[in-house]
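Reviewing the structure listed below.
The complex is shown incomplete by one protein chain, all other protein chains being positioned as in the whole.
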Amino acid sequence: MTAAISRTFSPLLLAVRQRHWGDAGMWTASFAAALLGAATLLFIVLFVMAEASPVLQHAGGLRGFLFGLPWEPFADPPAYGILHSWLSTLLVTGIALALAVPLALGVAVFAAEIAPALMRTVLQPFLELLAGIPSVVYGFFGYVTLVPWFEKHFDMVTGESVLVAALTLAVMVLPYVASTAAEAFRRVPGALRDSAYAMGVTRWHVISRVVMRHALPGIFAAIVLGLARAIGEALAVLMLAGNSTAVPESVLDRGQPITALLLTELGEAGVDSEKYHALFAAGVTLILITVLINLMVWWLKRGMLLRHA
Amino acid sequence: MKRIFFPAVPTLPATANLMDDAVTLLAWLLGLLALALPLGILAFLAWHGAAVLSWEFLSTGPAGLPLGTAGGIGPAIQGTLALVGIGLLLALPLGIGGGIYLSEYAPRAAWVSVLRFAVECLAGIPAVIYGLFGYSLLVVFLALKISLLAGGATLGFLMFPIILIGTQESLAAVEWHEREAALALGVSRARVIRRILLPKAWPGIAAVIVLAAGHAAGSAAPVMYTASTIFSATGITLASPVMTMPTHLYHLVAEAVSFNHAYGTAFVLVAGMLLGNSLALFLRRRN
Partner (left out) sequence: MNQSSVAYLNPLQHDAPAVAGTDGAAALSVAGFDARYDKRLVLQDVNCEFPPQQVTAIMGPSGCGKSTFIKALNRTLELTPGARISRGSVLFRGTDIYHSTANPADIRKRIGIIHQRAVIFPMSVLENVLFGARFHQIVPKSELEDYARIHLERVGLWSEVRDRLHASAANLSGGQQQRLCLARTLANRPEVILMDEPCSALDPAATRRIEELIAELEKDFTIIIVTHNMSQARRVSRQALFFYEGRLVEAGPTAQLFENPGDALTREFVTGQIG
């Protein structure tokens, strides 16, 4: 421990000993900035958790909140359970990934292995463009294209549904998974590829048996990244999933993922009311999922580094 | 002499070549799809939105009954710019400073790994959580109320981890002997950072700032409950709420006010994002 402390402060001590005052100043300023960063995460987590903790005292406790209770703020007594919400998140995210991942891997294979050089340079900015379109614009786009289409062809009262939200989410997630996976493919050492080709096999054989296998941790990391993006998506699902507090029973039902729940109900939640605390508890679940996902990515990345060592 | 040809490798089974061709075709289709999608979305928005676009649209405020069916989105554009500006005031010093620390001064220690992990988590936390946090801390607890200041600070928190990670990566990309050669002259670390490393890393850092600002500008979730309002009667002041482009678009659609104007707003948003992305690309290529 003391070794870590001395190693931390040694640049400052060295700067003072050498009388490089500018250096000491820069160390202090940047150290403070970095610490503030970590403090922010801690602060956000603690603050949100603090506002969420009264939920444990509610009727039903934690189990009721997560599984038992429905979301009925106007019932007597009011109930604040988020079962319908995280189920919606699960459905929407699951379908979105099931659609997006295979397509994205295909695009990645194209971008990294098959595309001619000119297309390769063009593809990357195009993927970044897709990734940069704001969520609200995707929601709007889905609202004016998919929703009416579904209403017409499936004879629905409203086209807003889990499926429509999932389809739009799939397009939003695609560029993230595709560019991360393409990056993983590019990191496969050229020597490995060359020796495989030297066996006289087809390109697909090399890609599927050698390249993809080697890039597997990177592919997992890409999928996990897409998952994180999908779970955290707010505006698009708010506009497309339908915002129903009932548990969705089919993909054409309306749903309300956790992010949409937060945005819908926060405006009507009086500060320190039961609803307020319940919403923060929903926020805590999102934070926990994000941290878990980051842990997974961290672990996968370390696996990748060790592979390439 | 007659040449006799012996195949060195037995000929491939027919299925292998078929598979290869099929996959190649599929990959090409997907690649073209990836190119067509963004172009398609842009074209769609441009076509429908072009009817509404005009200088008036960009400069004046919403009018008509209900509000938003006529007039423009001028205040929304100003509000978004103001929010991002305030956010950058917070995010730039913290992000660049923290990035310098993690790249140049941080030792190899356990607590540094924890710090790096914390920053990556921050970058991955959904924007709506920042909105929740901003609401409870800034609007309620610090009683800043729904205002430009609260929303700007929330966006600042949102942008800060992105800028930090980008700065750190841009600095780390500068090769080791640049540092070694400069330090070998007996020059201080701060001088090396200022005169050699930052100038070299600058295009990458600027690109990340542009991307972070673009991301913040298009995010409705963090500002919905911290800064935005349907219509601002007052001008842009720190203590009053502001209109923002993403929330205005949401309002136009959710309340079914005006789809024409919604197309226009969406187009302006996407055009702005396009400009930002192109700038970032240009900066990255300069590196």
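For reference, chains read A and B in written order, and residue numbers begin at 1 within each chain.
Criterion: a residue touches a chain if its C-beta (ideal position, glycine included) is under 8 Å from a C-beta of that chain, and two chains touch if they have at least 3 such contacts.
Everything numeric here is computed off the predicted structure, so don't read it as measured data.
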From B:Ser188, B:Ser228, B:Thr247 or B:Asn277, residue that would touch the chain that is not displayed: B:Ser188
Residues in chain B touching the chain absent from view: 108, 177-188, 191, 195-196, 199-200
Residues belonging to chain A that touch the chain removed from view: 14, 17-20
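Everything that follows uses one rule, which is that only the chains that are shown with their structure count from here on.
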Centroid spacing, where centroids are CA-atom means, of chain A and chain B in whole angstrom: 15
Residue numbers on chain A that touch chain B, as the complex places them: 4, 7-8, 10-11, 15, 18, 20, 22-23, 25-27, 29-38, 40-42, 44, 47-48, 51, 103, 106-107, 109-111, 113-115, 119, 122-123, 125-130, 132-137, 139-141, 143-145, 171, 174-175, 178, 199-205, 207, 228, 231-235, 238-239, 259, 262-263, 266-267, 271, 279-280, 283, 286-287, 290-291, 293-294, 297-298
Of all residues in chain B, those that touch chain A in their complex: 8-9, 12, 16-17, 19-20, 23-24, 26-28, 30-31, 33-35, 37-39, 41, 44-45, 93-98, 100-102, 104-111, 114-115, 117-122, 124-133, 135-137, 140, 157, 160-161, 164, 188-191, 193-194, 211, 214-215, 217-221, 224-225, 246-247, 249-250, 253-254, 259, 262, 266, 269-270, 273-274, 276-277, 281
